[in-house]
Each structure stands twice: as C-alpha cells, then as structure tokens.
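One structure is given below, encoded as structure tokens.
All protein chains of the complex are present and in place, except for one that has been dropped.
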Amino acid sequence: MSLTVEERDELRSTARSLCDRKSPSERVRAVVADPPGFDRALWDEMVGLGWSSIHVPAAHGGSDAGYAALAVVLHELGRAMVPSPFLASAVLATSALMCSDNNALASELLGALVAGGSIGSVAFASTDGTYEVSRLTTGWERVDATVRLNGSSGFVLDADVADVLIVGACSDDGTPAVVAIDSASAGVRIEPAASVDETRRLFSVAFTDVVVAEERMLCEPGARAEELLDQILAVGVIAAACDATGATERMLDRTADYAKDRMQFGKPIGSFQAVKHHCANIAIAVEASRAAVNAAAVALDGEPNAWARNASVTSSYVGPACTEACGFGLRVHGGIGFTWEHDSHLYLKRVMLDEVMFGTPSWHRRRLARTVIESVQEEELQRS
Amino acid sequence: MSLTVEERDELRSTARSLCDRKSPSERVRAVVADPPGFDRALWDEMVGLGWSSIHVPAAHGGSDAGYAALAVVLHELGRAMVPSPFLASAVLATSALMCSDNNALASELLGALVAGGSIGSVAFASTDGTYEVSRLTTGWERVDATVRLNGSSGFVLDADVADVLIVGACSDDGTPAVVAIDSASAGVRIEPAASVDETRRLFSVAFTDVVVAEERMLCEPGARAEELLDQILAVGVIAAACDATGATERMLDRTADYAKDRMQFGKPIGSFQAVKHHCANIAIAVEASRAAVNAAAVALDGEPNAWARNASVTSSYVGPACTEACGFGLRVHGGIGFTWEHDSHLYLKRVMLDEVMFGTPSWHRRRLARTVIESVQEEELQRS
Amino acid sequence: MVVHEPGGNLDELRRSVREWCATHIPKDWQDQQRGATNDELVAFLRWWGAELRATGLLVPHWPKEWGGGFSIPEQVVIAEELARGGAPRNGLYHVGVFNAAPTLVHSATPEQQQRFLPGILNGEVWCQGFSEPNAGSDLASLQTRAVLDGDNYVVTGQKVWTSWAQVADWCMLLVRTDPEASKHKGITLLVVDMHSPGIEVRPIKQAYGASDFNEVFFDEVVVPVDQRIGRENDGWAVAQGTLAAERAIFILEMTERLRLNGIEAAVREAAGWRLESGEPALEDAGVREAIAESYAEAEVLRHILNAMIENVIRGVDVGGTSAIIKIFYAEVIQKLMRAVTGWQGVRGQLDEPLLECAGWETGFWMNDYIHSFGHAIGGGTSEIMRNVIGERMLGLPR
Partner (left out) sequence: MVVHEPGGNLDELRRSVREWCATHIPKDWQDQQRGATNDELVAFLRWWGAELRATGLLVPHWPKEWGGGFSIPEQVVIAEELARGGAPRNGLYHVGVFNAAPTLVHSATPEQQQRFLPGILNGEVWCQGFSEPNAGSDLASLQTRAVLDGDNYVVTGQKVWTSWAQVADWCMLLVRTDPEASKHKGITLLVVDMHSPGIEVRPIKQAYGASDFNEVFFDEVVVPVDQRIGRENDGWAVAQGTLAAERAIFILEMTERLRLNGIEAAVREAAGWRLESGEPALEDAGVREAIAESYAEAEVLRHILNAMIENVIRGVDVGGTSAIIKIFYAEVIQKLMRAVTGWQGVRGQLDEPLLECAGWETGFWMNDYIHSFGHAIGGGTSEIMRNVIGERMLGLPR
C-alpha cells in the first residue's frame, strides 16, 4: 500500500522537522566525537515513529508503505547527515530478510528489528570492498548439520551495535550462501575501520569457525543466494543514492543562501554568473538525482527483475553528480568552505562514501552495459 | 641549425601575412568547391618560399631550420585553414625520406620534393584508419628481385596530386616494409573519400600487383620499418596538433572579437561572466596546446627515441582540448555560429579531423600508458 | 482509421500503437531519405503527417473537440511507442502542433481557434517568428514593428532562425506595438499569413548541412487585427504561456528515441567495429562504460520528465524544471555523439549524405555531433537556461 503524494509530503515534513531539531550539524559533530558515534535516543525515536519499518509488510509489523516511503526518510537522514544504524539495520538487514525465502527466520528476526529491540547489519563485501560473489573473503562449509564460517568481511556498517549480522559467504567451490548470525556468537571479531566520512561507522568482521544452524540460511545456497545478495546490493545502492541526494540538496540550499548573503565587489556573489551557474549546476544534479532515486525506489516496490538494472542506472548517474555538485558547493563558499568548521566537507565526504559504498559507478556501468547490450542484441534477433 | 626566437617570430609574421592575403576564409570556401580542391598557385608560392623544405637538411637543398620552424608554418596554415598538400608532401613524405636509411632514394626524391617539381604523400593507414602495423591492409611480397604490393590503404592525404607515394605495407608473415612508388605505376587506383572537413582531401589507394624495385625500400623490412612508420606517425600527430592549435587560436581571436562587439541586454556579451569564462577556457586550451606542440616540435629535432612518447602526450591533450575549445567558440557565437556561412563549423571540423587523423587520443593514451608504466616499473627495479 | 480512441486501457493503446508502427512505418525510410532534396523531404514529411493524422496520432495532446483528447499518461504511451517504432520525426508540423496550437487553445478567441486549429490538423505548416538578428538571448529587445492602421497592423522588420518559413502557411509573429514601453511590455503576438505580399524568405544553411532555417523579411505586411492573439502589448505573456506539458511530452518522445534508438545505434556501431588496437569495440571497457553512462543519463532524463509531467498534472510550477530538462537533454545527446565519434576515429570523419528528417538519429555520427550544438543554442542557450535556474528556481539576484 503505497503512500499518496500528500502522505509522502507529510512524511517528508515530519522527518525534516525532527532532523532539524534533533540533528543539526553541531549535534552531528558532537555525536560522532564520542562512542558509540550516533545518537541512541534519536535512533530509538526513529524506530518508535515507525521509520525503520516503514517499508515492511504489515504481516511483519511494518507500515507497508513501500520503498518509496523509505526513500523519503533516507533523503532526510542524508540531508541532516544523521549518524545512525538506519542504513545498516532498517534498510540492508530488513530488506535482506524481506527478500529471504526462509519465512520462519524472516518472521523471527524482522519482528525484533521492527520492534526496535534489535539492530541488524549485513556483511556482504569482501575485505577489498568488492561485492562480486566470487571474490567474497568469508567462506562457508557444511560441517555435520551446521554451517561453519571462516574468513572476514569488510565495510560492515554499524557492526559493533548490531545484534544480528546477515553474512554473505562463498564456499571453496564457489557456491554462495546467506546466513543470519548472532553477532555475539563465538568466533566473531569486530574491528572498527574508520571512514573519512565521520558520520558513518564502518567495521571489518572476522569469522573464526563460527557455527550457524542450517535453519539460519536466508535461502538455498547457490544461484538463489547470489540473487539475494544482488537484491540487497540493489537496495543498498538506491538507499545510498537517496542519502546522497538529500545531502546534496542541503548543500544546494546552503550554497544558494551563501551566494545571496556573501558580498564581494559590492554585490551578492550569487549575482555573478560564474557563481550563479555553479549553483544552477548543483540544482540540476539535485533535481535529476531526486527524480532518479524516486523512480528507482518506486520500482523496488515492483518487479525485482529490474532492481539490478535500476541500481546500476542510479549508481552511474547519482553518485558522480552529487560528488561533483558538493565539490562546487564547497568551492562557492570559498575559503570558508575549505575549513573544518564549515559543513561543506562533511556533505562532500558523505556523498563520496555514498557513491562507492555499494560498488563504484564504473563497476555498475560495466554491469549495466552487459544488460543494455544484451537487450539490444535480443531486440535485433527478434526483428531478424 | 635552429631558428632564433626573433627568426621564428619573423617567419610567423610572414606566413600569417601571406595566408591573410591569399587564403581568407571566402577564398578557402571557393577553392574547396572545385577541383583540385586547393590553390595550386598558393602551394607553388609556399614551395617557392621554402616552407615545404624548411626542416630539410641543407644537404638535400632545404633550409635546415628544423621542425620547430616547420611547426610555425603548420600553425599558420591551420589558422587560415589553408587547403594544400603541405601536410601530405612537406611533412609526411618529406619526413619519411629524412628518416629513411636509403640515402640514394632519399636524395633523389627529396631533391624533387624540395624543388617543388614533385608532390608526395604517405599511405600508411589501413582502410579502417588504423596505424597498427599488424592491421595494415596493404600487403607486400618479394617476387624475384622486386617487391609486389596488393591491397589498399585508407585516409591518404592528397593522393590524387601526389607524384610519389610512400607506402607502409605488411607481409602475410607480419613483416612490415616501407616503399616509395610512382603514383602513376600500373595497378594503383586512387578513389576520393571526402571528409566532413572540406578543407582536407582524403583518398583511398588500392594496389593490384604493383611492382616496385627493391631499391625503392626506405629501410630494411621488419623492426626498422615498423620504427620508421612510427616515426612518420609521430611527425603526423605533432603536425596535426600544430594545425589544430593554429585553427583554435583563430577561433579564440574571432570569439573574443565577437564577444566584444555583440550586444545583448545593453552590454557586450563578453562582459557576461559565462561568456568571459568560455573565452578564458578557450585561451587556456590555446596556450597549453601551443606550449605542447612547440615543445614536441623542438624535440623532433632531437632524439628520435622520444618521438612516440611526445606524440602520444600531444595527442592526449591537444586534440580533445582544441575540439572542446572550438565547440565553445561556436556556442559563444550563438545562432550565427551554427550557420554554414559562419566559419565556426569549419574550424571545429578541421580540428576534429586533426584530432583523430593519426590515431585517436584514446589509442595514444593507451600507448603512452605502456611507456609510463614501464618506466615507473624500471625506476622501481633500479631502486630495489 | 483511427488506431485507438482516447480513454481506453493504456496497455491496449500501447499494443495498438505498436502494431500500427510496425505495419505503417516504412522499413527503409531512412535509406530512402538519405541525401534527399528539400522538396523530397517536405513531400515525405507531409505524407508522414497525413499518416499520423489518419491514425489520430498527430495531435493526441489537443483538446478532444479539436481532434485530440488523450490523457497525459496516454500521450506518454503514444510518444514512447512512436519512438520505439523508429517513426520519422514530425519536424514540419512541430511548430503548428506543439507551439501554435497550445497557444491558440490557451489564449485565442473561439473564432480564432475555429479558424486556425482545423488547418493545423489538416496539414497547414506553421512557423515561429520570435528571434531577430539583434534579439537572440535578449529576445525581449525585438524590434520588428507593427503599426495599427484601421483594421490592420502593418508589419515591418526582420526575423531569423525561422524553421520551415520557406513552406509555411502561417507565422506566429512577435512584434513591437509600443516602442515607448519597457522592453517586455509593448510586444504583441500576431498570426501572419505567410502568403501575404511583402514577405521575403531567405534560407540559412546550418553548420551540419541542413537548410530548414530562414531569415524572414517583412516589408509593410498587412495583418488584420482579428489575427492578433490576446491583447495588444500582451504578447510576451501570451507567447510564454505555451503549456509546459506539451513540451515535456515532446522531449519525452525525443528521450525515448535516445534511450532506445540512440543507444541501440551506438551498440550496433560498436558491434561492427574494431578499435585501432584490433580489439572489438563492443568488448572494450571504455566503450561499454560510455554506452552505459549515456543509457543511464537517458533513463534519468526520462525520470525527470515523468516527475515534471506528474507535477504538471498536480498543477505545480515547473518553470525551473523546463530549463533543467533543456540543458540535460542537450548535454546527454552531445556526450553520446562525442563518445561514438571518439571511438570511430578517422573513419567517422568521412562525409555521408544527410538524413535530415531524422533529427540527430541519422547514424552519421559526426554530423549528429555538429547538429547537437543546436540544442545548446536554440530556444534559449544553456547559459540563459542556467540564469533561469539560478534566478527563478533558487532566487539568486540578477
């Protein structure tokens, strides 16, 4: 049951107002300076408002408002650069479970995530930061009736506060699997891996003979597991692009405001065409990114076959556009924009992490090229 | 014996003045409309002034002023978009003979080229327009004591008026050779292949059992022939870049003039920062290209080992920079710049042909990458 | 026979249009039209316009009473299917169908609508006399004068960049009626019979070889007062009033042509080609990334257009988005053309006969590249569009 335009506007304005009050940039800076690096009370409030389960079907206790609604929340969290386990838990872990074939497991874990008693995250990147299943650096094998994990995963969001970790692993013979584990399991070691973007919390997770029951697999190993990992990845790409769009929109607002206020040569600098056109270019990036991520989010509520393609389209455009836009936003602010005190670099660093967190635009373009070229060739075959 | 700075300035001003008088753009448009597509009287005058042999050693009757002097002439010919066999004959054919190991042949043919009684050209591209020796589409074989050519070459400049053709060919076993033939030889067929740039004259040349004496080889077949072809290519790349720089410089002058004269909103459009910055960007491209081609031309007078690297550096920067600059020059002219009557498109088309005539920037970058990466790796080896 | 009535099921409409395209678009029209003379081109476009009219697809966006009546979602379907089917472009009737008609529907009297709209539907050609030699980016400084003389305006002046003026029946003409007023005031919109005495049309050849542009000279041309659209001195507002939705749907068709035909053509071009190194172009990472990047940009453009059309339906102001779309479209197209000419190398620089009625989708990439500059210049330069975004959308000072 998707939201009407009015309901979406309403959600946006509620979210913005909460973020404005609870997460102005001074607060963000203060929060990231000390452990745990995010505002637990704000996170609890977000859970309480139902944001973290806004796209979850009613059967699992969610609001059933679809990914289009989730996109609105993500945009606003990006706008305010909120540090929180939202992406890890509400987006990645929750989506993984929603896509899972293991209904019992999904019900159990989604229940806890939706109620907010539990935080989740997904470990599905290699230690090199790649999502190609064949290059995963966490392995699995069957030992008796259990699954055993060994190896490590990189770039796991908020792993230190996650209760449940969903792990993508690949066996020696190249068969992928996806399992849910308790992060407190024996053999799990979590190490921080700080990112340049201080509003995000990355970790590497090492697994040494971690024993998991077979029933904790989200789906059959093999092709279906690969598909599931691809689905989580697609959700991640689109979610990160929503975040980047929100941050860039805020950068646009602040840049335009600065251009109206800052006087040089007796005029507001925004009256100079060079500055005006930089601002216009940022506005183009924001409008285009917003249209792209909204369309991609709406499509997440529909046919999963198109997820990967839409994710790659989104990655190809949104990441580079937002990075370039925030760079110009910083430049329009001049020396002030180049200081640590000013928020320009925070926006820029956040969108740059968003851009590559779930695969580089170049990798996504190459994936997309495969699809596009194949479909042209099929069309040709049909015609001939 | 290279020119002093003052002599170079003098040469530039003589050349510019001649081109201004004899080859204004109306004249260029008239000349290309009818056969032979260039101004024979002007070409004779250029030969008479010694331009076509300005870089040829005195021993062969040239001025011995080096490639740095030739670059000045090429720049001015590009500035005025002069249609002429200069690039084919004075640059490519002459340079091929200057690099040749066959002194008797070089003496004989250079003598005729320098005196102006003869026009030369070089056929060393495949019908696809590639210069990779292994992909040449003209083959050669030894039959008795002669060389026999079969196949065809593409993108041969001014072949219809060339008396002598220097041909790059590759045998079935992959051995390259370079031979000079009389273009009137039996079995040579020359077909026009008009380019979008109307100021240039391209042809394809087909060879059917063309018989050439062994003595007409410029060098030993094999590695040395490949090296020689690479040398001709390097000269071609740098010469085309000189031409593009000249054309872009003229585009800059015309664009800046237009921006000063054209009034909109009650002001010269050059006072608007958007236009001013487009002009500044064109100026950057021109200044950088000029520095690049001058340095590359000076280096042609020195160590041939660096020719290929310098050519690829030149191609990587100058072609794309001049194309982009001329495109912005056209845009600054608005609707007028988009008409056939205005010269903007002529400059743009000329520099676009210059950009790819001797290999695309992308191909040259890949060649350059090989050199750069190898030299880094060697340096590392040395250090370790 | 009309292919489909308005108001039915969207999927059925799509099927009908697709089927009609498959059976009515001549497979070889591009080959036939390559290198065509101007007369052949005009004849072909008149024939194609008649085909569309007969099927009810010439003016889907018009009000039902005048021969249209398709909803915006239906118009989107029709535009998408014409693009997908590789239909010839409808350049000859573009001004009449997409610019003049919406302005007439919006601002003309019922009598004027009755007089002009059926003509447009029946194949009369319109042109648009806005720009002048000294009024380009600064359009409001136009100087063509109209003086009221009894029941007529007498028009004297010069227009430029007037597409299809050489065959047009009517001209939507902006003239200055009050030289004393500030420059945006004092402008009036007239409909001028292009067969009137005193009009001289001189063709302008464009940088890429086509000659559909013209200069138009008006020497005391008599225009009856009842051919004035809107009030006197209110022409600037009337001309700006052309609805955004029509423009968005037109660009949507162009975007679909890019996303489907343009990308497909680029893939085919690459598939038939080896890079200089000998590597098949279609296996090269750089070529593949360029194709994917352009495809993604075309998709994003489609999303912007759809969002804009949604906003139009909701009655939200979309002025800034229009400017964004114009810039985005120009840049996406130019980037693709440049990428393909880039990997074609010197072979791509060989001349080929023009295929004028295909816009930029001619498969003659170098020409299409030169053509693409027109998008950054005509109808408001990208620089002026960036001013619009900065000032109207972001509120930056002039």
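A, B and C are the chain letters, set down in written order, and residue numbers restart from 1 in every chain.
As a working rule, a residue touches a chain if its C-beta (ideal position, glycine included) is under 8 Å from a C-beta of that chain, and two chains touch if they have at least 3 such contacts.
Remember, it's a predicted structure, so these values are computed and weren't measured experimentally.
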item	value
From A:11, A:259 or A:275, residue that would touch the chain that is not displayed	A:275
Identified contact with the non-displayed chain, of A:54, A:159, A:219 or A:353	A:353
Absent chain, residues of chain B that touch it	5, 252, 256, 259-260, 267-268, 270-271, 273, 275-277, 279-281, 283-284, 287-288, 290-292, 294-295, 312-314, 316-317, 362, 364-366, 368-369, 372-373, 376-377, 379-380
Where the missing chain touches chain C, by residue	284-286, 289
Residues from chain A at the interface with the omitted partner, ascending	125, 128-132, 134-135, 154-155, 193-197, 202, 263-265, 269, 272, 274-275, 327, 330-331, 334-335, 337-342, 344-345, 348-349, 352-353, 356-357, 359-363, 366
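The rule is short, and it goes like this: only the chains that are shown with their structure count from here on.
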item	value
Whole-Å gap separating chain A and chain B, where each centre is the average of the chain's CA atoms	52
Separation of chain B from chain C, taking each centre as the mean of its C-alpha atoms, in whole Å	40
Residues of chain C engaged with two or more neighbouring chains	383, 386
Shared-contact residues (touching 2 or more other chains) in chain B	272, 274
